[in-house]
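All protein chains of the complex are present and in place, except for one that has been dropped.
When the chains are written out, they are named A, B and C in that same order, and each has its own residue count from 1.
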Amino acid sequence: MSYIEDQREVEGTVLFDHRMAKKGYGLNKMCFSFNDQVGRDEFSKDEAGYCDKFGLTEIQKKAVLDKDILTLLKEGGSIYYLAKFAGLLKLNMQDIGALQTGMSVEEFKAMLVKNGQGK
Amino acid sequence: MSYIEDQREVEGTVLFDHRMAKKGYGLNKMCFSFNDQVGRDEFSKDEAGYCDKFGLTEIQKKAVLDKDILTLLKEGGSIYYLAKFAGLLKLNMQDIGALQTGMSVEEFKAMLVKNGQGK
Amino acid sequence: MANLIGAVTTSHIPAIANAMANKLEETPYWKPFFDGYPPVRKWLNENKPDVIVLFYNDHGLEFFIDKKPTFSIGVADQYQNADEGWGIATIPPVTGESELSWHIANSLVHDGFDMTICQEMKVDHGLTVPLSLMWPGNDYGHVKVIPVCINCEQHPMPQPWRCLELGKSIGKAIESFDSDMTVALFGTGGLSHQLDGERAGIINREFDLECMDKLVTDPEDLTKYSNLDLIEIGGAQAVELNMWIAMRGALRGKVTELHRNYHAPISNTGSGVLLLEHEMPS
Partner (left out) sequence: MANLIGAVTTSHIPAIANAMANKLEETPYWKPFFDGYPPVRKWLNENKPDVIVLFYNDHGLEFFIDKKPTFSIGVADQYQNADEGWGIATIPPVTGESELSWHIANSLVHDGFDMTICQEMKVDHGLTVPLSLMWPGNDYGHVKVIPVCINCEQHPMPQPWRCLELGKSIGKAIESFDSDMTVALFGTGGLSHQLDGERAGIINREFDLECMDKLVTDPEDLTKYSNLDLIEIGGAQAVELNMWIAMRGALRGKVTELHRNYHAPISNTGSGVLLLEHEMPS
């Protein structure tokens, strides 16, 4: 079956496909700019203004200001670019996991251990 | 036969292959910068200095200053990027053809007509 | 299912844009060239394709050899033309068709074509000259364009057989797109020419005409050539024939030649025009 005919949804997962790549273009471009210290500094100085510079939608902008990762994913953010945003916020991948799953970081880490042991 | 095993030489032709792409990297990068007015202006102000900025070899630099297209091709220039250099010099493709074949522009144009008629 | 209604081949050299800007169409030098286009323009105006899938090569505007794709496809809603360095006038933005573009891109990668997928892409004369030529006065804003860009600048270049395969996969993708839009193909560039070296100025009229014949009746036969063969027979830039071959791959069934023109030289090239229709999907 062709990829494009395969309409399976994976629960709790937003595939970064063409819909998301288009929807999130400006958002991801902003996050891509966080590869540079200049971009990070400019963002930190004026978060909303920096979002506007990349043409983020109001929903995307609010989610950036709220550090709302799940909404950012649904609004087209790619986890690979959002990871740079998370890094800027000094959050690691377990912090992000906890935020997204509604667990505490300790609970999330415990789940990883459990999953890793195949239980 | 694989492309890489096909060692045929075509007389009067320098294939822009991996050897040339590597050898001419800086030269072509300089010519690529002529897409921008800023690059063209900077070159016109200080031709030799602009060559140095892109790390051209002495042979390449001399050929640029001499507008020696055949040498530039042999030193790794791609005709697509050299065309931008030619444009900067206000030379068109018949001028360039004449330069490379050692004909006058009129002779070169006459040859094109003859070839175009299949004679 | 989107309807692939036909295909056009045309040269895309910058000199054409300059001739139009300077209103030279009726001069003795240019008339035999421009005389090839009224039937094509008429067909386009009557059939009004919604979308053009345009096969071209970038000549060093968007792509540099720092990162050179073999095949790339635009998936944007708009493309900008830009300064190419030698003074042909920049033309207005080109309208894109992101939905069908992405559908084709998805389908191509699924079929094993390793595309570079572009949401931002500057388009050079290879794409813009054919638009200016088909819609004089740059009156092309209503037509949606899908750029398919084939490496003809740096070896290794995709071989003719691979370009034909690419076209076949694109044709299949167009026909599987759930829409009643109409699509036409442009295959641009070519034919025989060589810009560089002591051999500059080569034109092979006989080969060009044979390629045009084969392109209509037996495109598979053209895959017997390697790029090096094309270079040897038709000049270093004759590899641009690959865009015609790719375009032809997207047609299917019986192909009818509605119109043809060949004139050489224009600038340093042999210039061929074909207007083709094919059996429509049933």
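As a convention for this text, a contact is a pair of C-beta atoms (placed from the backbone, for glycine too) under 8 Å apart; a residue touches a chain by one contact, two chains touch by 3 or more.
These figures come from a predicted structure and were not determined experimentally.
Asks: Given the contact rule set out at the top, which of the displayed chains would the hidden chain touch in the full complex?
Replies: Contacts of the omitted chain with visible chains: A, B, C.
Asks: Any idea which of C:118, C:174, C:195 or C:251 touches the chain not displayed?
Replies: Touches the omitted chain: C:118.
Asks: Touch as defined at the start, partner being the missing chain; which of C:81, C:159, C:194 or C:268 qualifies?
Replies: Final answer for the missing-chain contact: C:159.
Asks: Mind listing the chain A residues that contact the chain we can't see here?
Replies: With respect to the unshown chain, the touching residues of chain A are 1, 3, 6, 8, 10-18, 21, 25, 28-29, 31-32, 34-37, 40, 69-70, 73, 78-84, 86-88, 92-94, 96-97, 100-102, 108, 111-113, 115-118.
Asks: At which residues does chain C meet the chain that is not included here?
Replies: Chain C touches the chain not shown through residues 65-72, 105-106, 109-110, 112-121, 154-159, 161-162, 165.
Asks: Identify the residues of chain B touching the omitted chain, counting contacts across the whole complex.
Replies: Interface with the chain not displayed, on the chain B side: 2-4, 18, 21-22, 25.
Just so it is clear, only the chains that are shown with their structure count from here on.
Asks: Report, in whole Å, the distance between the mean C-alpha point of chain A and the mean C-alpha point of chain B.
Replies: 46
Asks: Based only on mean CA positions, could you tell me how far chain B sits from chain C in angstrom?
Replies: 24
Asks: Quick check on chain B: which residues sit in contact with 2+ other chains?
Replies: Chain B, residues with two or more chain partners: not present.
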